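Have a look at this one.
Removed from the display is one protein chain of the complex; every other protein chain stays in position.
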Amino acid sequence: MAAQIEVGRVHQESLVGPSIREAFRKLKPSWMAHNPVMFVVEIGSVLTTLDAIRYLALGDSRSFAFVLQIAIWLWLTVLFANFGEAMAEGRGQAQAAALRGARTDTMANRLVDGQTTVVAATALRKGDRVVVSAGEVIPSDGTVVEGAAAVDESAITGESAPVIRASGTDVDAVTGGTRVISDRIVVEITANPGETFLDRMIALIENAVRRKTPNEIALAILLAGLTLIFLVVVLSTEPLAVYSGHSVSLTILIALLVCLAPTTIGGLMSAIGIAGMNRLMQHNVLALSGRAIEAAGDVNSILLDKTGTLTVGNRMATEFLPVDGVDQKVVAEAALLSSLADETPEGRSVVRLAGEQYHLTRDRESLPGAEFQGFTAQTRMSGVDVEGRQIRKGAPDAVRAYLDAAQKPNGGRQLEAMVTAIGRQGGTPLVVADDRHGALGVIHLKDVVKPGIRQRLSDLKKAGIKTVMITGDNRVTAETIAREVGVDEFLAEATPEKKLEYIKREQSEGYLVAMVGDGTNDAPALAQADVAVAMSSGTQAAREAGNMVDLDSNPTKLLDIVEIGKQILITRGAMTTFSIANDVAKYFAIIPAMFVPIFPGLEALNIMHLTSPESAVLSAVIFNAIIIPLLIPLALRGVSYKPVSATTLLRNNLLIYGLGGLALPFVGIKLIDLLVTALHLVVLHG
Amino acid sequence: MIRHLWTATRMLILMVVLVLVYQAVTTGLAQSLMPYQANGSLVRLHGRVVGAAPIGQTFNTAKFFWSRPSAASYNAAASAASNYGPTNPALLKEVKTNLAAFLKANPGVKPSQVPMDMVTSSDSGLDPDITVASAMIQVPRVAAANHLSVSAVRALVQSQEVGRWLGMYGLPHVNVLRLNVALVKLASRNG
Partner (left out) sequence: MTIPGILGILVFTAAAVAIAKPVGLYLYAVFNGGRTWLDPVMRPLEKRIYRWTGVNPAQEMRWTQYFLALLAFNVVGFVFLYIFLRIQAGLPFNPQHLKDLGPHLSFNTAVSFMTNTNWQAYGGEFTMSYVSQTMLVVQQVLSPITGLAMVVAFIRGFTRKSGNSLGNFWVDLVRAVLWIMLPVSVISTLVLVALGTPQNWMPYVTAHPLQGGTQSIAQGPVASMTAPMQFGDNGGGYFNMNAGQPYEAASAASLMFQSLLGVSLPVGLTYYFGKAVKDTRQGWVILGAMVAMFLGGTFVTYHAEAAGNPLIHRLGLKGPNMEGKEVRFGPALSSLFETLTTAVSWGSTAAANDSLMPIGGMVPLFNMMSGEVIIGAWGVGLLGMLSFAILAVFLAGLMVGRTPEYLGKKIQSFEVKMAVLAMIVPTFVILGFTAWAVSSKGGQAGIYNPGPHGLSEVLYAYSSGVGNNGSAFGGLGAALPFYTWTVGLAMLFGRFAMYIPALAIAGSVINKKTVPPSAGTFPTNTWLFGVLLIGTVVIVGALVFFPALALGPLAEHFALWAGHVFGGGS
């Protein structure tokens, strides 16, 4: 796992230095203006700094010391927020840099009228054909139109095992920047320069800050609105105070504004979004837009392919069923022997089952002289001729044909009934027979549910997400498996049209639908789904229809994606709530400090018993500043998410971030005040 | 918008007509069903309108039960409150003045015995009522001034007492005009 995992391991410490530099660089007003909340803080910092200089010029050292400290902490507030953003960006940029490494100045062999000419990869256009041989880097995204090759995609996926890419299959898409290890293929280019997968990926990471998702936009509006309101509050406070008999100093007004403005969430909002995207990338999922990640948190229905997602993908032997008069062990042994040459997953599972149930261990070496017959699509049987005995195992009709030809008992009605029963339960029957007794019994092959999948599906249900199993199986089979894995609904005998229709129906009822797909025939459904995860191994059509690409091609990952989507939203919500709840305590610090000179009675509002007005204001400002770096790790990691019902989730988060947000600053400001007092940072008498 | 304005004008005229009908209907019903209340619950003594039962009037001489201080001087065509805030020195001055006057008129009464309603102005300036306690504390003075026995006057007050509505709402009180009319009648019977 090269690039991705490497990035995942990029040590946070190594990002700190550059991030600090970046934090200062971001002080540029043109940059700050994109974040109104922090921009207001920056303007406040400038004004307090000027105020401090004024006091210095006036020779008022007491006021100078106080205002200077406020100014310093205000600058720090801005820097902390910038630092958080820079840290998150830094992680993304490390990823982008790693990816950019893959996009070297590749040369390509362009194929024109059977002749190849060497051109720069950047000169390739959609529709060009190139030849790529073993050892060469594929110059751009495309579809294999001729040949098959093993391709090393580690530059993008981090997965070192090569994958097969072949023309005319469901795995015909290749990505620029990956390397052909064997054979030679002809690739038709499907992307113009700058539009390739790799380009998009890099651009996405680099632009993550600038492109806001719908929820981010809505939240930004709310935060800007709150800031505007508090600006009016602070501006109107001055005439009100003057009317009451005493003006309030500029610095204290700015301190009040900064403390009230939702700086915590305002400072960390973009970091949360970038970090979320990074987390997704650490799962080797590439979201082609931030909107898609957010939509992942919102999905109501998830369409899951049965095979590969819910079940291990291959049918496994689970039972040996003898016909009357035959010992089960005999069936097991015959099944084992006849499967030794069967290299299909089903065959191997028969060997394994025999070993588990009867401790029968045989291998081909233990049977010298035996003649093995492997499983082929033509015979649909496998078997062995050993010690004059022909043992066969295979599809019921194939074995029956074999037995009928050998004029041996074919098991008759009883076997017929057993075969039908297995089919009805959604299993696949394989008949075991030999040339002495005829039919011996049946092997029950069935889909095996992936370990842990049941739990995950029930978690999803708790979180209010409906799971729908998609399968090509018939209704009966589908229903059996659906019950076993615990999905809410299933779509049997699914065709691409049926999938599309199902998604449309769900959407018309207001649901958001997520699905995973890989084949070209999944493309319409993928394009229709709200969250569409395409397998990286899939066809180009599927990849283009999806809004996320799973580089590991692991369909179960859809569940992780949903959780990450939710986590981002939760983190934003939690910090917003926390930020606003904080204001209560800050008010109780600053209001008495501001107004006690006018109305001494308001000292009663100083419920934290802060030492002096100056220490109170300074403590509130310090708290407001240091809470940002303290929460950076949380912003980058995300608030922990457990799949429970929304009611429980809300209660827990309200308790932690709402009530916690109310209480924590009271404690924090008091502690800082004690420290400020102990260090004599400000004048301590009224 | 022009179309809406035209519709709005027609609609408003119709609504004005409806309200006029409403005014006529309610006045007609009220006048025919409850003429006493509809015409202001006027109180007559010897055929003369001496006031309206719900509307307070000035009583500040020794022989009548006093009504509350009024910021409107009991002008029943211009209700008004003092609007003094609780920290306004004018409020304290007003209360002090009222208290002094009350104590002077009712010798032997201690400040702590004077009910709050006797020293503060009402909301409307037309408060027709005083608390039962306020009436009771005036009984000795009123009795003496009218040459009546204290017990007779006390009984008179008790007969005029209006309790809390449903036992919960308002303060137990007496209507000062009604009480004084009853007092006049009692005094004239005895005199």
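Order of writing sets the labels: A and B. Residues in every chain begin at 1.
Here is the rule we use: a contact is a pair of C-beta atoms (placed from the backbone, for glycine too) under 8 Å apart; a residue touches a chain by one contact, two chains touch by 3 or more.
Because the structure is predicted, anything quoted here is derived from the model rather than measured.
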Contact with the hidden chain (one of A:Pro193, A:Gly374, A:Pro629 or A:Gly658): A:Gly658
Absent chain, residues of chain B that touch it: 1, 4-5, 7-12, 14-16, 18-20, 22-23, 25-27, 29-31, 33-34, 37-42, 45, 48-61, 64, 68, 74-89, 91-92, 95-96, 99, 110-112, 114-117, 119-131, 162, 164-171, 173, 177, 180-181, 184
On chain A, residues whose C-beta touches the chain left out of the figure: 214-215, 217-219, 221-222, 225-226, 228-230, 232-244, 256, 260, 294, 297-298, 300, 461-466, 507-512, 565-567, 569-570, 572-574, 576-577, 580-581, 583-584, 587, 591, 594-595, 598-605, 641, 645-647, 649-651, 653-654, 657-658
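Note that in this section only the chains that are shown with their structure count from here on.
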Chain centre separation (chain A, chain B; CA means) in Å: 75
